[in-house]
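Structure below; questions to follow.
Note that this is a trimmed complex: some chains were dropped, and none of the rest were shifted.
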Amino acid sequence: MDKNHLRDLLTCVKSGRLGIDSALETLQHLPYEDTGFAKIDHHRKIRVGHSEVIYCQGKTPSQVSEIFLRMSKGCDSILGTRADPEIFEATKKVLPETVFHEVPRILEYAKGKKKKKVGKVVVATGGTSDIPVAEEAAIILEAFGSKVERLYDVGVAGIHRLFSNVKVFKKANAIVAVAGMEGALPSVIAGIVNIPVIAVPTSIGYGSAFGGITALLSMLNSCASGVSVVNIDNGFGAACQADMINKLAVGRS
Amino acid sequence: MDKNHLRDLLTCVKSGRLGIDSALETLQHLPYEDTGFAKIDHHRKIRVGHSEVIYCQGKTPSQVSEIFLRMSKGCDSILGTRADPEIFEATKKVLPETVFHEVPRILEYAKGKKKKKVGKVVVATGGTSDIPVAEEAAIILEAFGSKVERLYDVGVAGIHRLFSNVKVFKKANAIVAVAGMEGALPSVIAGIVNIPVIAVPTSIGYGSAFGGITALLSMLNSCASGVSVVNIDNGFGAACQADMINKLAVGRS
């Protein structure tokens, strides 16, 4: 509820068009819909710029499909991360337009025509095994309206593959760097280009890779400046911030 | 060394103005100066947009002062983080213009007139004890040319203090959110505004705060989108990324 709505409300109270008790009620309750197990937040798009992305893990197929159905009334684009085929089936039944991106396990519902993609975000991975996490970032960035360029398998074991793509990195407004094992990729990229790097550690590796902890710690301790980090395997989180940065860069141009 | 320089070099080789061995040498050695204990990188400003910031911890006062002296020949602004009074004294002797910001322990050398500050970055803290880390971010942002607004002691224990400043947050291009203990500040901010939040965990707290690990983990697991995280107490790292985002938003003008 922004300042203008608040002013309108107060004006109504002043003019007597709105009773004090009604105003009280309004002031204390921001609008959301209650399904019993989830509070659906139709105003979120206004507040944070895009509709809520549903985190499907830990929710039953029927919970997810009901949330999608209700949200579909208020907005044109809904995404579900960490979904699975069973959740997809349940959701497709109630919303046949829903599609399932298998590699990153994303559920996507969109109506109306696709919006034009703007700017440029590079999504890079250290290895082939990091691709599912990178695709989570890429698909969400595209759904949010950011142009994406993918650079996969450019890790430090064969560092010339990284260097031969420097010019691609340099054209981006933001870089999502996805890597497991020792997670050196974001450091090396940030040592070369002067662009915000969002580092995503992945759970790829074994033994003392500790399911991504090593990559996470490595990225947090990057000796190159301009690197920030999100949770292990959190392609979604990286996409959110990269999209915000890309839109900031594009919006003023 | 960018593409144009490379083209020039090749043109010189073609025309015979540059011998093959000289070209070879140039191609293999990017310019830096070697002090024996440190390789000074005069071209870094060109590559990453601002001069190298010296991380003083673990370096002797004479090492720091010599690095500052040498760098002062190639650039107008040098910063030293995690300095101490002894390092300041040594550096002031060789570069009298150097000043010392005590709270964030930053050494700053600047010549010529200050550049105009642009855009807006909000630096917020959860408590009073987080201020030294926040000031590290704020001073560096200002030295890099970003406008800073400070909002200190607005943590979740008295959440109304945070809410009464929502309009300040909404005007920023990037938010640096600094908090120790349970580190909930960035989550709450990112739940309200649609702007990139760089979260900085601090080592404030005791017991199971584990010197900032709890805040770090909490921030990495934020259920609000648009949060990325830097190392514990790393105000510098947050400033670097916030500055990049701010500059992207104002169009580098």
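So that you can tell them apart, the chains are marked A and B in the order they are listed, and the count of residues begins at 1 in each.
Methods note: contacts are C-beta pairs under 8 Å (C-beta built on N, C-alpha and C of every residue); 3 or more make two chains touch, one makes a residue touch a chain.
Predicted, not measured: the structure shown is a model, and the values here were computed from it.
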Assembly size in copies, with 2 chains present: 8
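One rule holds for everything that comes next: only the chains that are shown with their structure count from here on.
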Subunit A and subunit B: spacing of chain centres that average the CA atoms, whole Å: 26
Parts of subunit A lying in touch with subunit B, wherever the complex brings them together: 3, 47-49, 53, 167, 173, 192-196, 198, 216, 220-222, 225-231, 236-238, 240-241, 244-245, 248-249, 251-253
